[in-house]
Structures are given as structure tokens and as C-alpha cells.
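One protein chain is absent from this view; the other protein chains keep their places.
Naming follows writing order (A and B), and every chain is counted from residue 1.
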Amino acid sequence: MGLRERLVRFGTARPRPFVVASAGGTRARLIAEAEVRRRGWREAGSPAETGLLVVCGDPGAALAEAIETVWRDAPGPRARVRLPAEASAAEARRVLDAAVAELADVAAQHADAQARITAGPWNPAAPDDGGDTSAMDHDMDHGTGHDRGHGGHEHHMMMRPGGLAMAEQEDDRDGLRLDVLHVPFGPVLRAWPAGLRIDTALQGDVVQLAEVTAVDTTGDAPYWDGAGVRRRVAGRLDSAGRLLYVAGWDGAASRAALLRDGVLDGASGDVLGPRFAVFARRVGRSRTLRWMTGGIGRIAPEAAERHGLAARHGGDVAVRLDGWLSEIAAGLPRLDEPASDRLELGGESGAAGPLAVLPGLLEGEGLAAARLIVASLDPDLAGLGRADG
Amino acid sequence: MAESPVWAVVALPLALAALAWAAAALDAVLGAASAGGTGSGPGPGLVRACGDPLHEAVRLLTQQRRRTLMADRPLTRIGVVVLPVAATLAAVVVPLGGRAVADLPVGVVWFNTMEVAVWGALWLTGWGADSAFPLAGGYRFLAQGMAYELPHMFVLITAALGAGSLDLGEIAAAQDGLWFAVWMPVAFAVYLVSALAMAFWGPLGHPLGGDLAGGAALELSGPDRLVFLAGRYLLLTVAAAVAVPLFLGGGAGPLLPAWAWTLVKTCAVLGALVWARRRFPAVRMERFMGIAWTVLIPATLLQMLVVGVVVLD
Partner (left out) sequence: MQPYVAILSLAGLVGAVAAAVHAGTFLLAPPGTVGAGPFLSGARPQEHAMSRYHVRWYAVTLVFLAFDMEMVFMFPWALVVASVGAKAVVEMFLFLALLLVGVLYAWREGVFRWA
């Protein structure tokens, strides 16, 4: 037993946290990401490969359910910690320490695994109680779950292996009848706008239909629109980093995150300027990146205007990234000035515009291009609930 | 056909594993460097990052497996295990200090065969999970195969043509004085690209892309993930190791013994391949396919024609 505990301690000493944020949890996410980097950990690409879930902000019912779902499927040893929206860096440190201790607690993890064995594997016909949800949840789900299981089994037994339907066919744009998969993107997805869910119908990897939903937006003040150029420059760096991650360029993405945290930590523009210049040169001059991001997600100027988008949203993915880079370059020398919407670093014109154009932009695109398009608009859903009343 | 000693059968996988380990450590160090080189614990962040592969291996070893609903477990498991097996078997024809573990006269064809087994492996891994993102990731790799495989085979044949042999040892020996990399630069460059593609690494790692939350490997955890990732690093290592007899003169070099030169050159190529991941974004096949067929294939064929004409003289 001694050996097992020592090995588990060694393995969990550098866990791979998966960070998920609510729409209003941007600040907490930044703190969590900075702390993860300070420890030299690497973030997981999906919650399926890790047992450590870091929930940032204050999830509402829908996001909490999504988190519960991936938590239920996470391999043990597992630990779930939450960082409230107004958490401090010290709190992040404490919370991650606690998570490591929880992961390394062999006896508790063993008991958790035994409980999951008793609960059995996930079954689409049964109500989805995570094994450790309260009895009240169970009662509430009971009626619908029972009905679902009943109907499904009686009529389509042969068509529903494992209690789940097979893909059905639909016409595609070219009139071919093809299998359709319904695949939601978000809200629990890395480098994805917090609180955004896009339900897609896919044929192969082509998005045939995209439906945008805002998940649990409560009208928190958008973090990036806060006072000062500093905050807005950091916001652009955050967006650029996420776009670069989606573009499969991890190295540039983590450099952007490093610069972002430097800006937020109050470093001066003189210090950050040269470092940003190196980054911007590498990213801006990458022919591969231009080749991969050019020509997709194109928004014509008049369409941008019609949907109430800022002018900087025009163009394709490559143009929008270039726009961010030049906005950052312009903002770095005057980080401590108050932000003014008349300057280039205008605040978000609200997420409503980007959300309105997204379905039209995504339909007909491949999965990879679709994700790049979303990342290039990077709508901040924090203020959405407020705008909608 | 020279017979190899029994110890070589044990030494080869050990050497491969050590190199694969080094590749993973280098990747961790480069990753830590782009994240600012921080990290708590003993030593500076970059030194500390060297231990990442060990921590990650133990983390996965002590992690539960997961099984998605109605997953095809035999297919997934075959897919996962084939990766390290194919990579190791591909390495048997690499001459280490003058002799390969299995000195096949058709070594180039053998290497090619093992590398194509990866197509099946990755697709099975993606398909078997019964999950939408891995499925898309698996198909991405098949498209990638359509793009890189022909240029890859052409450059293999170009090197074989230059030496008049399909035996990697003889190909290395034929580069007496002048490396193939020097007078077949196009073939060497294309080989490096196809090496990235066959190990679905870095810019050609889209089948495991972050935009699909991990693509074909998304649903793997614990031991499955450990074997899968080890297999990928082994593939990268083998791709680097084969470049040495094909283009870099094998074990030839001053002062050091042949095995040492083979090792040094392999490390250099492997380091370059690992570094490429930090340097380039992912390449999507819908855009790369056209270049592969209209630029890479004609370029490699021209290279082969040049080599053919030289060989005639």
C-alpha cells in the first residue's frame, strides 16, 4: 500500500486541471489559469483525460448540469473545486492545494470509485443522476426519466442499441441523404467563450445547422470592459491566445496568455512592448496561420453594420486576428490611461451582434473552421443577460 | 542476411523508449519555456519540466480507464496497442552501428508498411469510442494519409533509387562521402514533413486537435491514454531514426563509433521535429491537400527524376 500511495502522490503532484468558467467567471478563470501556470502544470484538453475540474465563477442551473455531466464521466482519482467569481489569488492557491490533497487521498478515491461501481455506467434510458446528487434531484427527474425509458424500449428496441438511437438521415445541401449527428459545442469546452452553447447538426464534419444559446447569463458586468486601456488590451490578448489554441498553435497561445497576465499584473508598457513585438512578429508573419485562417468566417462591412457589430469584426478570421494584434500594439504604450470607446480599443459592442451572425457564418463550414470563426469573434456573454433585460 | 544477437531485441526497444522519453521531456521543456519558464518545486521551471513525462506517465498509470456507452472495446484497444507495436517494429530495420535488429533486404518497404498500420490504428481509436469528436479526428487522419503518403513513398523510393537498394544499411553505406540530404534536398525536406504527418505531431497533429478537445484520443484515459501517447512518441522517434540511414549517412562520421553517430543524428532530427510543434499552427487537410498533390508530388517526382538520371551515369 505504501508504494501505491507514493505513486499516486507522485502522479497527482502535477495534475492536468480542466478549467471551466461561467459567463461571469472570467476574472476567476484568469486567476486559476495564472496559478496553474505558476505551478508549472499543463491544462487538460478535455475533462475526459483528467480528474481535476476547476469551476470558475458562479454557474447557474444549466451550466451546473453540464459540469455535473462531465464530472460524472471523469476518470478517478477525481476532484472538483470551485473558484467563486470574486476569488483572490490566495484562494486559488488554497483551492488547488486542496484539490491535490483530494486526488492523492487513496482511501477516499477508492470509496468514490466503489460508489460509482454500485451506481453503474451511464445509461441513456435512466435518469442521469450522478451517483452523488441529492435525493431531491432524483425525485424531480423521476417522472420524465421513467417515461423516456418506457417509450424508447417498447417501440424502438431494435433501433436503439444501448438505449440510444442510431443516426438518422437528412438531405444535405447537395441533395444527398446523409447521416446526421447532433453535436453541441460548449459550455464545457476548452478555449470556448464562457456561457456559449452552439447546437450543431453535422453531416461528416460539415455544420449543416447551428443554433446559438446563451447558458446562464446573469448580466454580470463584462470583465474586459472594465476601466482602463489595460483591461481591454489584456482582453484582446486573451482572445488572441484562445484563437491560437484553437488554431493548433499551443506555443503561441501560451505566450499570449503570459503577456495577458503580465498586462493584468500591472507591468509597464515599456517592459511588455518588446516582448509583445516578438510575439506579434511571429504570429503576424506566420504564413501557415494566414493560409489556415484566411477566407473563413468572412463578414462583409454592411452585414457587420446590420447586426450592430463593431467595424473590427469585419473581414475574415485572419483579418480579425490582425486587428487584435494592432489594437494591442496601439494600447500597450498607454496602458494606464482610461479607456474610451472612441479609441481603437472600443469596448465590446455586446455579444448580441456576434451571436446573431454566428449561425449564418457556421452553416456549411467544417468543424475546424467553425471553431476558428467562433474564436475569432470570441463573444463575451457576461453582459448579455443585462442587455436583454 | 546477417543475424543479430539476442540482446539487440531488448536493447532496441530500450533505446527507442529512452529517445521517446527524451522527446516528451523536450516538448515539456519547450512548453514550459513558452509559458514563461515558471513552476514551483525544486529547481528552475525548465529543469523541473524535464520530469513532466514521468509524472504524466504515473498519473495515467494510476488513473481509471473509461468506457463510453456501446464503445467497441476490441477495436479501440487494437487501435491503441498497434501504435507502439508498429513503431517498434518499424525500427527493426534501422541499422544501429552497422547492423539492424532484423536486417531485411526490403527494409524500406517494411518501414513503409508499419507506418501505414498507423492509419488503421488511429481510425480504429477514433471510431471505437462511439463519440462524435474522436470520430471526426479519426477521419481527419485518413484525409491526412491521402495527402502525405504519396510524397512520403516517393521520397523513400528516391533514396532507395540513389543507392540501388531497399536495405536501409546499404542505403546508408551508399552515402559514402556525400549525404543524400545534400544532393536530394527536396526529398529530405518532404521526408521531414511526412515524418510529422505519420506521427500526427505538431502542425500535422490535427487529428488530435485541441479544436476537437483532443480528437481521436479524446475518450482515452488511464492506461489506454498512456499506451497511445507512448506510441505516438515512439512513432516520432522512429521517423527521426529512419531519416538517418535514408538521408544523413547513417553511422558515418569522424572520431565517434557508428552507433554514437546514429544516435547523435537521430537526436538532432527528433529535436527538430519536436520543436516544430511550438513553431507552427495546425495544418488542415482541406487546404493542404491541394498543395500536397500539386506541389509536393510533382516536386518529389522531379527529385526522383534527377536522382534517376544521376544513377544512370
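The working rule: a residue touches a chain if its C-beta (ideal position, glycine included) is under 8 Å from a C-beta of that chain, and two chains touch if they have at least 3 such contacts.
As the structure is a prediction and not an experimental result, all values here were calculated from the model.
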Absent-chain contact - pick from B:Pro74, B:Pro185, B:Pro257 or B:Pro298: B:Pro298
Contact partner of the left-out chain, one of B:Leu150, B:Ala189 or B:Ala299: B:Leu150
Residue among B:Thr88, B:Thr125, B:Ser194 or B:Thr262 that touches the chain left out of view: B:Thr88
Hidden partner chain, touching residue among A:Val19, A:Ala194, A:Ala214 or A:Ala369: A:Ala369
Listed residues A:Ala34, A:Ala48, A:Ala104 or A:Ala304, member touching the removed chain: A:Ala48
From B:Ala25, B:Leu46 or B:Leu69, residue that would touch the chain that is not displayed: B:Leu69
Interface with the unshown chain - residue positions in chain A: 4, 7-8, 46-48, 63, 65-67, 69-70, 72-77, 109-110, 112-114, 116-117, 120-122, 124, 128, 161-162, 164-168, 172, 176, 178-179, 181-189, 192, 197, 203-206, 296, 365-366, 369
Residues of chain B (touch criterion as defined above) contacting the omitted chain: 1, 3-6, 8-10, 12-13, 61-70, 72, 80-81, 84-85, 88-89, 92, 101-104, 106, 108-109, 127, 129-135, 139, 142-143, 146, 149-150, 153, 157, 160-161, 164-166, 213, 218-219, 221-223, 226-227, 284-287, 289-290, 292-294, 297-298, 301, 305, 308-309, 311-312
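Operating definition for what follows: only the chains that are shown with their structure count from here on.
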Interface residues, chain B side, partner chain A - complex: 28, 30-32, 34-36, 38-41, 45, 48-49, 52, 55-56, 58-67, 69-70, 132-133, 136, 139-140, 203, 205-206, 209-214, 217-222, 225, 277-284, 286-287
Partner chain B, residues of chain A touching it in the complex: 4, 7-8, 10-16, 37-40, 42, 45-46, 48-49, 51, 73, 75-77, 113, 121-124, 161-162, 164, 181, 183, 189-191, 202, 204-205, 244-252, 254-255, 257-258, 286, 288-289, 291-292, 366-369, 371-372
